[in-house]
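Shown here: the complex without one of its protein chains, the others still in place.
After this line comes chain A, so read on.
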């Protein structure tokens, strides 16, 4: 244990996802010995995030205005909607430059064991968005794990009466991996998600 302020900082850092007690200590002492202008920039960034960043009223991505940058962009198409769990997934998909439609951020995945059901996510908001008929294709890009797959199955069933084209991102083998080292579940999913090769 350290004295007051230092220990408080270590405790706060230790609450962050992925930061264990050792890393919290390391970061705290890094900040203690860093240039004061560097620390001030970090403080300012944190304050700005807290005061200025909110969730987009349309898609629930992080936004600095009423609507996020993507929802405001007139060059993007309204007929394809991509459903993701978290704002960081929007960033990941944007990096691919493959997708020109809009997003909907659920705010997590269905996980009954943690008490998280559809009502705890922005599912109703998704249904409201789909009601106006502008969207004709729905891409479900939830995580390729149990909760993500279950959430995808739930959404697919929910929207099936609406007659949309619904697809799920293919998941499976990591690029650069060897087939023989893939486990059965991953290999199985890769088979399910296989694509036709047009020759």
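What we mean here is this: a contact is a pair of C-beta atoms (placed from the backbone, for glycine too) under 8 Å apart; a residue touches a chain by one contact, two chains touch by 3 or more; residues count from 1.
Quick note on the criterion: contacts and distances are computed from a predicted model.
Novice: What does the UniProt entry say the missing chain is called, choosing from "(2Fe-2S)-binding protein", "dihydrouracil dehydrogenase (NAD(+))", "DNA repair protein RecO" or "Acetyl-coenzyme A carboxylase carboxyl transferase subunit alpha"?
Specialist: Result for the unshown chain: "DNA repair protein RecO".
Novice: With the full complex in mind, choose from A:77, A:136, A:167 or A:186 the residue touching the hidden chain.
Specialist: Only one of A:77, A:136, A:167 or A:186 touches the chain omitted from view, namely A:186.
Novice: Given the contact definition stated above, which residue among A:46, A:127 or A:146 touches the chain not shown here?
Specialist: A:146
Novice: For the chain that got dropped from the picture, name the residues of chain A it touches.
Specialist: Chain A touches the chain not shown through residues 18, 20, 110, 112-115, 117, 145-146, 149-150, 153-154, 157, 160, 174, 177, 182-186, 188-189.
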